[in-house]
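Moving on, here comes chain A:
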Amino acid sequence: MSWLAQYNYWVVIVLMMTGFYIVIASGNLVKKLMGLTIFQTSVFILYISMGKVRGGTAPILEPDIDLYSNPLPHVLILTAIVVGIATTALGLALVVRIKESYGTVEEAEIQQKDNDQC
Partner candidate 1 sequence: MEGFWFVLTSVFLISGAFLIFTGAVGVLRFPDFYTRMHASSLTDTMGSGLILTGCLLLADHEWLVMAKLVMIFLFLLLTGPTANHALVKAALHSGLKPKLGAEPS
Partner candidate 2 sequence: MISATIVAVLVSMLLALVRAFMGPSFYDRVLAVNMFGTKTVLLIALLGFLSGRPDFLDIALIYALINFISVIAILRYFEYSNRKSSIQET
């Protein structure tokens, strides 16, 4: 049963789909951003779990250890996390401005107001 041994991917799929569901189904913009964060974290987990080597340890060299996990995904994800928070902050700033000019953060109501203006 090879697909049971790939359980890390199934966890990733469930998380990713949960985030995706929030992004699509929720009308609240802040909630959408939360969904996006969950989605993002699932991608992080995907990368990190691919980098794991059975029996390996953290990639910090020590004389008496010779099996390490793959450091490359770690590097990519480390920077991705910080970039992710920066972009999330940008998104939240946009939400705040939307709230100030429309008075709401619900997608449907914003659409309504836009239609009224036209």
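Inclusion criterion for the candidates: all candidates are chains of the complex that A comes from, given by their letters.
As a working rule, a residue touches a chain if its C-beta (ideal position, glycine included) is under 8 Å from a C-beta of that chain, and two chains touch if they have at least 3 such contacts; residues count from 1.
Computed from a predicted model, the values in this text were never measured in an experiment.
Asks: Hey, among 1 or 2, which one's touching chain A in this complex?
Replies: Candidate 2 is the one in contact with chain A.
Asks: Where on chain A does candidate 2 make contact in their complex?
Replies: Answer in residue numbers: 57-58, 60, 62.
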